[in-house]
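To start, I am sharing the structure in question, which I have written as structure tokens.
Here we show just some of the chains, and they stay where they sit in the whole.
For reference, chains read A and B in written order, and residue numbers begin at 1 within each chain.
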Amino acid sequence: MKNLLSMEYLTNDDVMAILERAREFENGAEPKLNRSYYVANLFFEPSTRTKTSFEMAERKVGCTVIPFEAGFSSILKGETLYDTVKTLEMIGLDAVVIRAKEEEYYNELLEGINLSIINAGDGTGQHPSQSLLDLYTIYKEFGRFEGLTVTIVGDIAHSRVAKSNAIALRRLGVNVKFLCPPEWAGDFEAQHSWNGLLEESDVIMLLRIQHERHDVHFSKENYHQQYGLTIEREKQMKDHAIIMHPAPVNRDVEIASELVECKRSRIFHQIRNGVFIRMAILETILKGR
Amino acid sequence: MKNLLSMEYLTNDDVMAILERAREFENGAEPKLNRSYYVANLFFEPSTRTKTSFEMAERKVGCTVIPFEAGFSSILKGETLYDTVKTLEMIGLDAVVIRAKEEEYYNELLEGINLSIINAGDGTGQHPSQSLLDLYTIYKEFGRFEGLTVTIVGDIAHSRVAKSNAIALRRLGVNVKFLCPPEWAGDFEAQHSWNGLLEESDVIMLLRIQHERHDVHFSKENYHQQYGLTIEREKQMKDHAIIMHPAPVNRDVEIASELVECKRSRIFHQIRNGVFIRMAILETILKGR
């Protein structure tokens, strides 16, 4: 695997190999890289968990991380992303992790660039490392995908997490359902009320409301009452069902603040799992160089 | 010691143990940590010396430092400090060093957070690592605290350095005096003229005027003439007396520019001492994990 760009390009076998390797890392396996690779993290949008998680995973697999301040780079002088990435390649980088506002920004990097590209989020496009850690969280919980029901709740149309996960989960045999306000369904077939979903779902996967991204304004209270996971709704969930959220959480909007660390919540487990997943991604890609 | 939050929580024995360990580090002792701990520096306010000093001390005790750009983190997306710090814990951090604008920001981190927190300044609250390095500078100079007279000059009410030091110095037997404009005394009993202070003090500890923090505007010249350490005043100091300042210095405001590196000045020595103190703080806290 040269790059990790979109869940669409991964087969089920690719996915399962990464999940299994993440599990080995979680159980203490040592990384199998035969030299110290040079990587940089190009985050053109603010991020805490994805960036920090990659920084940690990179060090844990033995990479040397070259700092890159996106907000203080030559992109500000009008340099193209291609020229910036080609520059990093010439400086000796083996791989770059990129988050950018533009959907499929990576298309301009597919020709002429030899270093590996790991997509850490492209606008409203894809977020494959988040998707893989979500899959890992589900897999650890249930030991399988086939036959599970996962309900994704929130701004489906604009969420790269929803898109990445819908593709991967369905291909793995999961029954994926959507719940959102009518304006946010996009091309997905979605329900607009919780009716039946709490009782059927093995996983309730909440998405972050990105107030900065759309015009439709719900008050936070209204959204919480209609689409949020309230304290009452949590009680109607199946016994073994779990709650997921990619975070950062808007407390008392997507989910009642009291539920963020409740027994069913895997929100902080997802973050922990992310490091093992990213170690597996990095090793897989760098080993192939 | 799990956290370092405020000088109020340290006993004299805690303080002396850190000073002695700093002295060992200054004399070439090796750190006694049995693995590489992961730390991050969360500076939500600009800083050169405190941040760089921690970065250096962390490396010198063998930590792996995970970069965190406070100005480009999910705090911008409205994430709570609790959720950010909990996230870093799940990613595998052992300790975080935090500077923030809000006084006692750390109160929301005392429950539910397992990583260690080192307070590098909370608004007008406390700045314990600065206080410890100030104590170390005095201790190295005089070999004792008992019976010394230290005069703190400047914006006492809003200075976390003044507060941290007043608590610690008094408990160690130092006679602490204050000099400031009437508006800046806060709850402290302060003199408003230099009368007698130069002749009595073993240490003149100047504070930085934080032009951004208050409405009362002195011209820089007026402040220097009334409350600054002028070239003339320096000549009236006791033979062995020293000058301290946490820096950054406003030259020719708190102190005449010519005095910044004069024989009595310990201003740059304080910075050097800070690295040993922070090594001792980090080792003490991480060893206990």
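What we mean here is this: contacts are C-beta pairs under 8 Å (C-beta built on N, C-alpha and C of every residue); 3 or more make two chains touch, one makes a residue touch a chain.
None of these values were measured; they are calculated from a predicted model.
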item	value
Where 2 copies are displayed, count of copies in the complete assembly	3
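In this text, only the chains that are shown with their structure count from here on.
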item	value
Copy-to-copy rotation for chain A and chain B - C-alpha atoms, rounded to a multiple of 5°	120
For chain A paired with chain B, centre-to-centre distance based on mean C-alpha positions, whole Å	40
Residues on chain B engaged by chain A in the complex (per definition of touch)	38, 40, 64, 66-69, 71-80, 83-84, 86-88, 90-93, 112
Chain A residues within the chain B interface of the complex	43, 46-49, 52-53, 55-56, 59, 65, 67, 69-71, 211-212, 247-251, 260-261, 268-269, 271-272, 274-275
